[in-house]
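A single protein chain has been omitted; all remaining protein chains appear in their positions.
Up next is chain A:
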Amino acid sequence: MKLDILREKLAYQPLLLGAVALLASAALAAVSAATGPAIAAAEAKDLRDSLAEVLPRGLADNDFLKDTVDLEKDGKTITVYRARHGGEVRAALFKVAERGYAGEIQILMAVDMDGRTLGVRVLKHSETPGLGDKIELRKDDWVLAFDGKSLADPGPEKWAVKKDNGVFDQFAGATITPRAVVKAVKGGLDFFAARKQEITG
């Protein structure tokens, strides 16, 4: 068979590899173009769902997904979503992150104009299952303890877990994880207090 002879030729190998790579890239480009809009829509819906979870119902009447302001903090860009009611900014929503026991903990929080937290949710973490994962609302209602807290209530030195003379519970067997979450939320409130002008402006 002719293919058998051709297949052993040296030039056949790079040509075959090139053809395969070309076909694979073409297939990926086509699929990527076909799925792009649907993926973007699905991710926007995910974001809207998680934003809506930290924001009390009825507080906003605008599309806060589109009303954003990008701020620089320590070389990183933080996107702040602004929830408005009747054109007036009522709350700011943004993500904060802090190193936990096993990698970064990503947190979404909403802060009202008086600097009080409206809601805190953990978006992503890789803490120990059964110990550190109590920071998820699905597992434990610990994260609800942040609702209504501000830098003035409790005072700055009380923004810590009970082991460090603060007001927030730690978990039996896991102190590093809640400590990181407390630090992240306090950092978020500090960030809001320092940049309030830019956020509302």
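In the analysis below, a residue touches a chain if its C-beta (ideal position, glycine included) is under 8 Å from a C-beta of that chain, and two chains touch if they have at least 3 such contacts; residues count from 1.
In the analysis below, contacts and distances are computed from a predicted model.
Look at the chain that isn't drawn here: its UniProt entry, checked against "Sugar ABC transporter permease", "Ion-translocating oxidoreductase complex subunit E", "Cytochrome bc1 complex Rieske iron-sulfur subunit" or "Response regulator receiver domain-containing protein", names it "Ion-translocating oxidoreductase complex subunit E". Summary of contacts with the chain left out: across A:Ser32, A:Thr79 or A:Thr200, the touching residue is A:Ser32. Taking the complete complex into account, residues 3, 7-8, 12-13, 16-17, 20-21, 24, 27-28, 31-32, 34-35, 38-39, 42, 45-46, 128-131 of chain A touch the chain not shown.
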